[in-house]
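For reference, the structure is listed below as structure tokens.
One protein chain is absent from this view; the other protein chains keep their places.
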Amino acid sequence: MPKFAPKLSELKKEFEEKPGLLKGDYSDKEWWDIPVEFRDGNWCYPAKPEVLEDIGFANPRKWAPTDGDWKLPDGWEKTIKEGMKSRLERFRSFKLFLDTCVRCGACADKCHFFLGTGDPKNMPVVRAELIRSVYRNDFPLAGKILKGFSGARKLTPEVIKEWHMYFHQCTECRRCSVFCPFGIDTAEITMMGRELLNLIGVNNNWILGPVSNCNRTGNHLGIEPHTFVQNIESLAEDIEDLTGIAVEPTFNRKGAEVLFITPSGDVFADPGVYTMMGYLLLFHHIGLDYTISTYASEGGNFGFFTSNEMAKKLNAKMYHEAKRLGVKWILGGECGHMWRVVHQYMDTMNGPADFLEEPVSPFTKTKFSNAAATKMVHIAEFTADLIKHGKLELDPKRNDHLRTTFHDSCNIARGMGMFEEPRYVLDHVCNSFHEMPENTIREQTFCCGSGSGINTEEYMDIRLRGGFPRANAVKHVREKHDVNSLVTICAIDRATLPALMNYWNPGVTVYGLHELVGNALVMQGEKKRTEDLREDPMAGFEDEEDDED
Amino acid sequence: MKKAFMPLIAVVLLAVIPYVAVQFAGLGFLFGVIIPYAAIAVFIGGFVYRVVDWARSPVPFRIPTTCGQEKSLDWIKQDKLESPSNFRQAAARVLTEVFFFRSLFRNTKAEAHNGPKLAYGSSKWLWLAGLAFHWSMLVIVLRHYRFFIAKVPGFVQILEGVDGFLDVTLPAFYLTNVIILAAITFLVVRRLLDAKMRLISLPTDYFPLFLILAIAVVGIFMRYITKVDVMSVKDLMINLVHFKPALPEGIGALFYVHLFLVCVLAIYFPFSKLMHMGGIFLSPTRNLSNDSREKRHVNPWNPDVKTRTYAEYEDEFRDKMKKANLPVERK
Partner (left out) sequence: MRRMMKIKEQILIFGGLALFLFVATYAFWQEGEAKKIRRQVAKSAGEECIESREYMRENHMLVLDEWRHSAVREGDRIHVTPDGREFEKNMSTCLGCHTGKQFFCYNCHQYASVKPNCWGCHQAQ
């Protein structure tokens, strides 16, 4: 059991003692009277001073949220208020979402953190009120006149603590925005909140560390180029051992047709590496002319969880590298927020990408006209098109040891709208697929509970609670259909769902979609395959004389 | 519940003021002419100001919340309403939101059961009450045009006919009167009964509900019970809209209560959450098409950001790259 996780029995008891959604008695309390309390498992380590210095962020110092004094810089109130004003002028979403909420409460029970913690400040409407109350105090005219009436309050260090706590108990998953009659998106509020907090040095090392690494080495983990190459090559060796096929990925190669970018988690982290093996097998199977960059070796973008400038800075590498290498278009791997950025921000931030060509699949001649401007194609779109045109030889029986369900990643679902492609692919590479209940999938999907840069060990308590609605939906199909495999198309999912499953649903394993593709691909000249990419035995493919030592 | 009582008392006080002022202090001109003019000016001016103020902030990124399949491969069916790919579809998305509260229609209610287990049930009461309230409000406002236009337009007569089709009571009973009272009652009660709603509600949430409730109740009273001289009321209104203010004699004080509360609502409107009426059209998560990979969206303040270039990267790692047989630009 991880150090910062609550005991399962205790957490279960907590849920059962208070079966209502709201935990605690608030009969004579207002939310703004409830103090914030930092304890083990509900705060992330603040960024190290050297990280802040490296990326030029404010107020490097040693501190912890449990300290009484957060050592905020002189004039921090002014910094926050000016920062707020500047953002109100730059983001219509921010201004509009602060102004138009009617507190109808439709969002209240839609947030996974609220469902998991029962904390009233995790209702999306209250999360926005954390900022709105300060905004009312200082900005619109009427709020000023009717302060007591309109729920306005002063900006104090306590408010900053509250912001820090609750803007890190939001994974910017946008589920509330689906239900809001005005489309108010708490992700927009949280993004602004986090930008403001970063202006005064209230931050999270798990976000800013990767940001600094990504800037310097090209990926979150700070992997230098030679190690990056070694890792992928060792995956290629594993593939050869398993299948007898030598896949030969190239790196930083000029003149390739396609640049392939995926989150670095797929290169280094279990179980992402098996998804990487799936990509490599797929590309070999079809003979794709592609290259992988060590400089733009990160699909994910933790800058997006910090500030839009930082998101732009990190994202810029993709086009920069594509231009340098002279590729025709970019293919992107399985990742959630990476695709939010690529789909909704990249071309705006760093385009126009007029040095690339409109993506065309070299095998099916399909034009990806939906990516005509950004020139970046999602691997699930690419693979679905290949399958549709019969370009892949697949044996779905090879995944018969897996009874699968599919987890829609929040950003792919609500920030891109890709639902059918991954299902189509999954449907063709395995025989057993069961959907989770309808209110927990597709546009109503629940977050893994650890997105947006909070997938750190010391935050386990909150992560396990926030992931509870997702875990609970998996439990449903586990009990009903004996599901044992949770398939995702997101690197953060692959990194965080195993811990969530171990805690709530032991026996459910997390897979990437293209890992299953890799299992199912019948490679030309391969040796007899009896094990999947994880070296787990496949059902029905056992060696007759299985007596090896 | 101080949060609910304060606004209730405020509304009661606001209702008493014009009654006393007109009945006992003879301030008919103030409440019949001056305040209505001020109210309409503040309402229109304030509304326009707020919308223009929103419009002044740009939409830097194309951020629709996609609630359905995007347009992608030819053989995959796009959800044109929930993931619109062009202006027309996005407009349809906004309009169905405005007229039918489509997002609210999706509403679910989460429940925690032993296990622990979460269950989600459909919950359409808020949608139904919200829709009933807003549509009734619209019909009632439009019906009132009969007081503002000398020759009553056809659409108002049609609305009156439809709204009063039951043809019971005298004067004819309007369905919207009952619907709006029922809907407001529901909207108030749900804020009071549910623990979550109690926590999130502010006095500014109760105030407009009570205010509109008071307006409706006084209006219904005048129509069915205490009667006012409709001809004089209309004279007053026609005089007002033609900028020839003159106060007819003999309008009951109750009318001034009704009128004053409407004026308060009009003045309160632009400075409050009631501006969601304009805001819903501008919501960037609903009114933008999901085509940001197909067409470039431009951010007018796209910041210049110093990025780490490949050259800088290679400078730092050149030796290691060479050892790993990676191609380099400069040997």
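Points worth noting:
Chains here go by letter, A and B, matching the order in which they are written, and residues are numbered from 1 within each.
In this text, contacts are C-beta pairs under 8 Å (C-beta built on N, C-alpha and C of every residue); 3 or more make two chains touch, one makes a residue touch a chain.
These figures come from a predicted structure and were not determined experimentally.
Among the displayed chains, contact with the absent chain in the complete complex occurs for B.
Note on the undisplayed chain: of the listed residues B:Gly26, B:Gly121 or B:Gly250, the one touching it is B:Gly250. Contact with the chain that does not appear here is found for just one residue of B:Leu30, B:Leu81 or B:Val152, B:Val152. Contact with the undisplayed chain is limited, among B:Ala4, B:Cys263, B:Leu282 or B:Val305, to B:Leu282. Touching the missing chain, out of B:Val48, B:Ala92, B:Val178 or B:Ala311, is residue B:Val48. From the options B:Met197, B:Val228, B:Cys263 or B:Leu326, the residue with contact to the unseen chain in the full assembly is B:Val228.
By the touch criterion stated above, the residues of subunit B touching the omitted chain are 40, 43-44, 47-48, 51-52, 55, 59, 145-146, 148-153, 156-157, 160, 167, 170-171, 227-231, 234-235, 237-239, 241-242, 246, 248, 250, 278, 281-282, 296-298, 300.
Everything below uses one rule, namely that only the chains that are shown with their structure count from here on.
Centroid to centroid, with C-alpha atoms defining each point, subunit A and subunit B lie 34 Å apart. Here subunit B touches subunit A in the complex through residues 3, 6-7, 50, 53-63, 65-73, 75-77, 79, 82-83, 85, 97, 101, 103-104, 106-114, 116-118, 120, 126, 130, 190, 194-205, 207, 268, 271-273, 275-276, 279-280, 282-286, 290-299, 301-303, 305-310, 313-314, 316-317, 320-321, 323-327, going by the rule given at the top. Taken in their complex, subunit A has these residues touching subunit B: 12, 15-16, 19-22, 26-27, 29-31, 88-96, 99-106, 108-110, 115, 120, 123, 125-126, 129, 140-143, 146, 148-151, 174, 177-185, 188, 215-218, 224-226, 229-230, 251-254, 294-295, 308-309, 312-313, 316-317, 320-321, 324, 342-345, 347-349, 351-352, 366, 368-374, 376, 381, 384-385, 388, 413-421, 424, 437, 439-440, 443-444, 468-469, 472-473, 475.
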